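Note that this complex is displayed minus one protein chain, with the remaining chains in position.
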Amino acid sequence: MTDNMPQFFQELFHLETSDCLTFLFYFIGAFILVNIASVIGGLATYAERKISADMQLRIGPNRVGPYGLLQFLADGAKMLMKENIMPLMADRFLFNIAPMLCLVGIFATLAVLPISGNLTLAHLDVGVFYVVAISSLVGLGIFLGGYASNSKWSLLGGMRGASQIISYEIPVVISILSIVLLSGGTSFKTIVHHQGGLPHEWFVLHNPFTFIAFIVYFIGSLAEANRAPFDLPEAESELVSGYHTEYTGMKFAFFALAEYVEVFVLCGVGATLFLGGFNVPFGLDTFLSKTPFPLLAEVVQLGAFFTKTFALYYLVIVIRWTLPRLRVDQLMSLCWKYLTPIALFNLIGTAIWMVYFHDQSIVEIIKAAGSHAGGGH
Amino acid sequence: MENPQVLADSSQGLSVFMPILILMVLGVVIFWGAVLVAGLIRPSKPSKLKQTAYECGELPVGQAWSHFNIRFYVTGLIFIIFDVESALMFPAASVFKKLNSIGLGGLALIEILLFVMILVAGIAYCWSKGDLDWVKSLSSKEK
Partner (left out) sequence: MLVVAIEKERTFEKVAIVSFLTILFILSALLMLVSCLALLLTKNIMHACTFLLAALLGVAGLYLTLHADTLAVTQVLVYVGGVVILMLFAVVLTGGQDQESITKEKFPHLAPLFGSKSTFLKAFLVSMIFFVAAASLLRLGEKEIVHVVAVNYAPTIQSLGQLLMTDYLFAFELVSVLLLGALIGAALIARPMKK
């Protein structure tokens, strides 16, 4: 695995290193990633409508494009043409800045998303730490959007949204800390390297504490992204539309895009931390990287990463259309009285497991016990 | 005055942060670009009615915020304590495995345990005093 993406491409095309070329590769990579993320966000709205329709015995969108696949483009075009209504007493500056904060916060997390071994844009050593820190900009964007609209519903939705996001950040971060303990580093490269391709080599099945940590992380990330059953800040039946009641047109489109891309990023981080990331079973990627087409290895790794992420995304969508919404006091007590103590317990449990069993996973312990019982062979 | 020595490029490794900067700038550019393009396409007919805040069809009454809800602020305070704790735990947790492999695992475990337990005591205190309750129950006042 080469050090970074421009170096990989420079070796691939046999070019000499230079600052100019590095910047060019980074820029093109960032541009492509932003487009892919936006398309995934758009397709996620389509997937949500189709899956919910399937669960409710309807058909869902099927007019625009084959099987209604281009529905998100039609929605985007519609929102482009809607009038930009700003409430009279709204705070002009903050009203415009809020969706931009959400968008910038989420796009900045795309840089470290470990989509494949060599195609990741930035292999930061503080990878996971950085993702947690930068995604707090989204909470700020939500709060400012709610405040700037100068409407009772928006302000209440904004405050609830912000306090929900900051509260659930704690169990999520502590679950991530258990994985950092196990892998010995915050870099995504290290975390993926310490897992394997097959399910028994993933961190989720490493020990019972990380299994519970995965569940805590998943519930927490549902709440971080304001997804049902935690979507009180944007509850349609209660607060009209919460913090984005007064937003129209492209600004609303960017709020929605930021939310869907945030779910994608959180699922991607969860897949990397717990489900093995871009590791491919049976060492297929190391085998392919030795062939004359090293890009195939990257493609296979991309496939593994996206499969796991989309599986988690499917779960997120199904949960939205299955469970009823939580009340705000239930939401807060779930976070502080249940998830945070459980997450802290997992952290201590993982540390004790590591010291007592010397970093072995359950499967390794069973194998070692089995070979020991069989005469150490 | 002799020319000062030119600073050699010390950012060979620092360019790993370049995509982050590029993405942030791209985010800003895309946002304002899209809003600009939409501004050219969309209609713009502001009216008094359209610009009033939406309250399910009724006219809005009173200013936006009137009631003082301290529970939002208490949640924020407790959050920031745990935020700083997790910010300190990240460096400590990332060397745990290395310390474990050289045999100092028990010591590191006790250190982390102590750090976490002190804060667990704090959250237990807040829980018992009812600071974590979103709605202060009336029944506890009657007791």
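The first chain written gets the first letter, and so on, giving A and B; residue counts start at 1 in each chain.
What we mean here is this: a residue touches a chain if its C-beta (ideal position, glycine included) is under 8 Å from a C-beta of that chain, and two chains touch if they have at least 3 such contacts.
Bear in mind that the values here come from a model prediction, so they are computed numbers and not experimental data.
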Selected residue (touches chain absent from view) among A:133, A:267 or A:312: A:133
Hidden partner chain, residues of chain B it touches: 2, 4-18, 21, 63, 65, 68-70, 72-74, 76-81, 83-88, 90-95, 98-99, 108, 111, 114-115, 118-119, 121-123, 125-126, 129, 131, 136
Residue ranges of chain A at the interface with the undisplayed chain: 19-20, 23, 91, 93-94, 97, 124-126, 129-130, 132-134, 136-137, 139-140, 143-144, 147, 155, 159, 162-163, 166, 169, 185-187
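Keep this in mind: only the chains that are shown with their structure count from here on.
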Approximate Å spacing (C-alpha centroids) for the pair chain A, chain B: 16
Chain A-facing residues of chain B, complex: 15-20, 22-24, 26-28, 30-32, 34-35, 37-39, 41-46, 48, 50-56, 60, 64-65, 69, 71-72, 75-76, 78-79, 82-83, 86, 89-90, 93-98, 100-101, 105-106, 108-109, 112-113, 116, 120, 123, 127, 132-135
Complex contacts: residues of chain A adjacent to chain B: 4, 19, 22-23, 26-27, 29-31, 33-34, 80-89, 96, 99-100, 103-104, 106-108, 110-112, 121-124, 126, 129, 149-155, 159, 163, 166-167, 169-170, 173-174, 177, 180-186, 240, 245-246, 249-251, 253-254, 328-329, 332-333, 336-337, 340-341, 344, 347-348, 351-352, 354-355, 358-359
